[in-house]
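Here the complex is missing a single protein chain, while all its other protein chains stay put.
Order of writing sets the labels: A, B and C. Residues in every chain begin at 1.
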Amino acid sequence: MSRIAFIGLGIMGSPMASHLAKAGHEVLGHTLNSNAYARLEADGGKSAASVEAAVKDAEIVITMLPNHPQVEEVAFGEDGIFAHAPKGALLIDFSTIRPESSVAIAEAGAKAGIRVLDAPVSGGQGGAEEGVLSIMVGGDETDFTAATPIFEAVGKIFIHVGPHGAGQVVKAANQLVVGGTYALVAEAIVLMEALGVDAGKGLDVLAGGLAGSTILERKRKSMVAREFAPGFRIDLHHKDMGIITDAARQADVALPTAALTASLIAAGRAQGYGSLDHSALLKVIENLNGRGEQ
Amino acid sequence: MSRIAFIGLGIMGSPMASHLAKAGHEVLGHTLNSNAYARLEADGGKSAASVEAAVKDAEIVITMLPNHPQVEEVAFGEDGIFAHAPKGALLIDFSTIRPESSVAIAEAGAKAGIRVLDAPVSGGQGGAEEGVLSIMVGGDETDFTAATPIFEAVGKIFIHVGPHGAGQVVKAANQLVVGGTYALVAEAIVLMEALGVDAGKGLDVLAGGLAGSTILERKRKSMVAREFAPGFRIDLHHKDMGIITDAARQADVALPTAALTASLIAAGRAQGYGSLDHSALLKVIENLNGRGEQ
Amino acid sequence: MSRIAFIGLGIMGSPMASHLAKAGHEVLGHTLNSNAYARLEADGGKSAASVEAAVKDAEIVITMLPNHPQVEEVAFGEDGIFAHAPKGALLIDFSTIRPESSVAIAEAGAKAGIRVLDAPVSGGQGGAEEGVLSIMVGGDETDFTAATPIFEAVGKIFIHVGPHGAGQVVKAANQLVVGGTYALVAEAIVLMEALGVDAGKGLDVLAGGLAGSTILERKRKSMVAREFAPGFRIDLHHKDMGIITDAARQADVALPTAALTASLIAAGRAQGYGSLDHSALLKVIENLNGRGEQ
Partner (left out) sequence: MSRIAFIGLGIMGSPMASHLAKAGHEVLGHTLNSNAYARLEADGGKSAASVEAAVKDAEIVITMLPNHPQVEEVAFGEDGIFAHAPKGALLIDFSTIRPESSVAIAEAGAKAGIRVLDAPVSGGQGGAEEGVLSIMVGGDETDFTAATPIFEAVGKIFIHVGPHGAGQVVKAANQLVVGGTYALVAEAIVLMEALGVDAGKGLDVLAGGLAGSTILERKRKSMVAREFAPGFRIDLHHKDMGIITDAARQADVALPTAALTASLIAAGRAQGYGSLDHSALLKVIENLNGRGEQ
């Protein structure tokens, strides 16, 4: 069991910290939203008044934050991790951020004597609550091994996919495929309905063949019924498409389908659907065709 | 058991006709490639010298042909089905063609006293050989019921999805999703490799989460290994994207992701990959990025 | 001066026929909308009760019709041109249709002893009224030369661009560039306005530099003012994008920007803007961004 500082108790971080506390780790949490402390304390953790207070005796520091500016501030700031965590501590960043930021954080960590893993997750709020996240880990093999008890407490699948930043790259690839698949299913629904075909029956057939996917399995009924309660919000997927766009630019690669998908998701946000589930990409395609109720 | 005329003994039609013959139906086949008769005869069927000879005493007429001009010629021609099949016969068209052509054939059939179902399949050559095709059926419910023994002999899943043409619409939706998913997986691979990540490991993670799909399950290893033996050829998927484009135009709907996918598949054909498996869309994305061997 | 049969007195054909009559040609018009005869007769032409009556003594037959099915019916039908025009007559088809249809008509014409030119025009209703159309001509050089007096009466620029169908190919290329330029200008306006910049001033700068175009020159003020009275209707541009899509498929070329433009124009039609000017593509981009009034 380890002494863990957990920074960021949002809708993902809060259940993850609770799983760690319930697994017997000594969890000291810090977050901007003080309402989140009650749950952690109920599950056996404690709250810390500052990042410094949380990390100063930690063996493992965990961050689960919205995007790279927040992670960078918490890592690099005067009150931050690299200034106050003990040498030899292991920073596990579960946040989804740009690969290049993960690399920069790892390099700065190395100078500060802090080992770093980038470990973005997929599975959403549901996966976090149930402790069955998929975790894509970038960094040193030995650090990955050392982090195994942590990953076991919050996830079902965790794979070491490469060096620093590689976890973020795989997460970016994941979000590219997920976002694009929603666009494809949305266009399939609009095509079938426009031609008078029962889209529910049609998707049943698609789900059973080469067009089948986890998205069709889990979301086809709610999409056909136009139920878009999140789930994973369009605003967050929009953020992730920005990471993909940046990563593609950094890698000097052209990804036209990703670029179009990013446009459609940005349109969803611009049309006011940012708080809906990302399957609401269907509304974007409907509106494009003058078919939505609005 | 029925007297069946089977027109079109190609790589799909040949095993399908054999399954029907082996199931005990009386199958009279006709095709342009006379090499295909040997297999049918070995499996208990017979060959016919013309469409007229095949259909003149048939209870059920089956067509499995490349595209709508061939189906229309065989249906409407002087030597064709509507001219020579007995009134009351049932035409099951397994070909993948434009929905509007299926509707026109059904209307002409009604005038000629021939009932018609459009019943395009998915599952490819493998599915045809194993008799486990998925079949999407458009037409009258009673005709669908009457055709059940036929569908059971060649398929595993068969669903009545709507009126005449609806089977083709669902097939179009299927090919839209399949083609687009290949593009997405191809872009994910190129992104990961360009950033130094092992795409095989990365796709293993994707396959297990919300990005998972039948394509990732069956094709991720061969795609990463750049093995593109067909399977379903790019040339055929290009034909199917043309059907989607036509159907969208007929339905007055805009499908931007489908349009981009169609461009990428057309590029695959233009680059000389028409005879490779449709997963070779990866080569198109690689070449776009100057990364292919060429 | 020639004896001319003019088939199709619509908003383009009517002024063109009048220009020919006023230039001294003997013009016998036929059209489905009999209201159009008054103008032709006022300008010195005559009306004919049928295609047969119009063409039976003609030296030159002109068609100006909506799309290839109409041209094909008038050319190939029992009451049509090839059945009734004198051998040696010259058919000039000003319609915008698929290149392959123009080739087929020319081949059928050759068998019937009728010479054929495809001669689609650009310049719109305004250009037709003023007699200053641009004409892109495909066919034999000698026929082009023979048609010069006709072209001079209705156009300002007329260029022989290649063999049968080549005029249609150039017209398709023209519509591709025009449609795409509207999409680009629309996106530029939305970007500037979203960032608080006066789009009118911004487009003034663009119009003067490398981004300058005839569209910016003629349409930037009306676009910024959201004035979309046609001009050239979105429905017609949608038809033309279909010709481009077909031509690209026939030529086995992938044109991704054209495909996306076609989607956006189709969306304009689906959103109910078919009767507006094609510059109303701006409304499609605005709606995509939740910025239109609707």
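Just so it is clear, a residue touches a chain if its C-beta (ideal position, glycine included) is under 8 Å from a C-beta of that chain, and two chains touch if they have at least 3 such contacts.
Everything numeric in this text was worked out from a predicted model, so none of it was measured.
Note that of C:Val190, C:Met241 or C:Ala270, the residue touching the chain absent from this view is C:Val190. In the complete complex, the hidden chain is touched by one of C:Thr63, C:Ser95, C:Thr181 or C:Gln271, namely C:Thr181.
Residues of chain B that touch the chain left out of view are 256, 260, 267, 270-272, 284, 287-291, 294.
Even with one chain removed from view, chain C keeps its contact list with that chain: residues 99, 122-124, 134, 136, 157, 159-163, 165-166, 169-170, 172-174, 176-178, 180-181, 183-185, 187-192, 194-198, 201-202, 204-206, 208-215, 218, 244, 247-248, 250-258, 260-261, 264, 285, 288-289, 291.
On the side of chain A, touch with the chain left out of the figure occurs at residues 242, 245, 248-249, 252-256, 259-260, 262-264, 266-267, 269-270.
Everything below uses one rule, namely that only the chains that are shown with their structure count from here on.
Note on chain placement: the centre of chain B and the centre of chain C lie 37 Å apart, centres being C-alpha means.
Taken residue by residue, chain A touches two or more other chains at 256, 260, 288-289, 291, whereas all remaining positions touch fewer.
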